[in-house]
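Worksheet: one structure, shown below.
Note that one protein chain is taken out, while the other chains of the complex remain in position.
Chain lettering (A and B) follows the sequence in which the chains are written, and residue indices restart at 1 in each chain.
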Amino acid sequence: MASWLLKAMDLACQKAQRTLFEGVSFAVPAGSWLHIEGGNGCGKTSLLRILCGLSPAAQGQVLWPAAHTPDGAGGASVQRPDRRALHYIGHALGLKPDLSACENLCLDAQLSGLPLSRAQALQALAAQGLQGRAHLPVRVLSQGQRQGVALARLRTSPARLWVLDEPLVGLDAEATARARSLFQSHLDAGGALVMTSHQDVQLQGPGARWQLGAKAVPA
Amino acid sequence: MKLFHYAAPHHFYRLAGRCAPWLAALGSVLALAGLWLGFMVAPSDAQQGQAYRIIYIHVPVSWMAMLIYLAMAFWSVLGLVFQTRMSGLMTRALAPTGALLAFLSLWTGALWGKPMWGTYWVWDARLTSMLILLFLYLGYIALTSAIEEPRRSDRAGALVALVGAVNVPIIYFSVKWWNTLHQGASVSLTQSPRMASVMLSGMLLMSLALWLYAAAVALWRVRSLILARERHAAWVQQLPEVLAQRARRAGT
Partner (left out) sequence: MRATPPPVPSPWLAMAALLRRDLRLAMRRKSECLGALFFFVLVAALFPLAIGPEPATLRLIGPGVLWVAALLASMLSLGRLFEGDHQDGSLEQMALSAAPLTWLVIAKLGAHWLISGLPLVLLSPLLGLQFALAPEALAMLALTLLIGTPVLSLLGGIGAALTLGVRGGGVLQSLLLLPLCVPVLVFGTGAVDAQMRGLGAQAHVSVLLALLLASAALGPWACAAALRLALE
């Protein structure tokens, strides 16, 4: 198993001729979390999209572990990993409003190449507190419930690196506690988490908080 | 690599500034020579009289309109393969000239058609293909203007130019086939029984002149595009023309 899951080297981002941030470098070891903070418009979402390989960085590069070789040794690679290794949830949650929560989960798993039975999907939704809502179309769910469906996807995902953009938006106290325990168990099992949030996450274990501004500094 | 030295906007700006005036001057000289040959020296055509002389503008303009699209496709391939920013800017600089020449080709074709065949527009294979080429140019210009983000705009434009370039031969042959089927003995505006060598040299001179003109105008235009794209860069702020402009504005 690779001991690190993400390395950012000297990343810079420009939007509309303005430099949002530059010189961002960090590594995310397995079992650790990274909480990126900053004011509105400072580039948190842009940074996450660069880390997922969706947007190109103006400078610098991102490294992920190379595909695992049989003897377990890895290496660095600039080849962006797919859903089997990296799971991204952005602001737009990636849920189809006209499909039910259960259908969304099953479809999503098939896009990852993993079959998911309805029972497993319902179980994941129940663990997120959505047991009565699994068969309703997502468009009638509230913001917090939709967030819950997105988080339920994480329970069935094989990915070791989770990159989450504001995962706690709209969640009530109980749902936030469920999310926190989900993240904690993921970290304890050797995964890694990179997230942005305006709230304090309070996760145990090795981790760091980064303040993103014109010059990113560790908080 | 020395070749990529000019891929930096800074160096290309200077190179373009040095080359453009020479190209324009040479183009003007050749145009004068070509026009003199075409309008003064070449004999009048046995069938078409004096009015045929418009082909000295129509044919070179048509050739150049197609050539410029190929040049745009070439720069697009360079841009997609080498990821240089200048390629996108050169493609953009060429597009308006190409569109203008395509429009002129249609215009001169219509002007030729009226005295010769009695009608301004004939659904000739070449004219129809030129019309579609004009639409391809306009589509490229519209798309690159509508996308604000520069990188996406350049790359989307490159894709459009490439897809268009691949399609242009297909479109040309399908229109040609369509034309022969429907029109039968149709008129062909660029057909002449014999091409006297003087007529041919006149057309070649005009084509060369237009090529130089297009290159000069594209280089001038790309300088403006570079300034607009790189206006926050340090080297732009230090340019003599920018400093002079700033001094003028401060003085008034």
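Throughout what follows, a residue touches a chain if its C-beta (ideal position, glycine included) is under 8 Å from a C-beta of that chain, and two chains touch if they have at least 3 such contacts.
Keep in mind that what you see is a predicted model, and the values were worked out from it rather than measured.
The hidden chain, counted over the whole complex, makes contact with A, B.
Only one of B:A8, B:A142 or B:L243 touches the chain withheld from this view, namely B:A142. Although one chain is not drawn, the whole complex shows that of B:F4, B:W22, B:F82 or B:W178 it is B:W178 that touches it. When the missing chain is restored to the complex, the residue among B:V163, B:A196 or B:A244 that touches it is B:V163. Residues touching the missing chain, restricted to subunit A, are 1, 52-56, 67-68, 72, 81-86, 88, 90-99, 103, 107-108, 110-115, 158-160, 186, 189-191 (touch as defined at the top).
Considering the complete assembly, subunit B touches the hidden chain via residues 132, 135-136, 138-139, 142-143, 146-147, 149, 151-152, 155-156, 159-160, 163-164, 166-167, 170-171, 174-175, 177-178, 181.
The working rule: only the chains that are shown with their structure count from here on.
With centres defined as mean CA coordinates, subunit B is found 49 Å away from subunit A.
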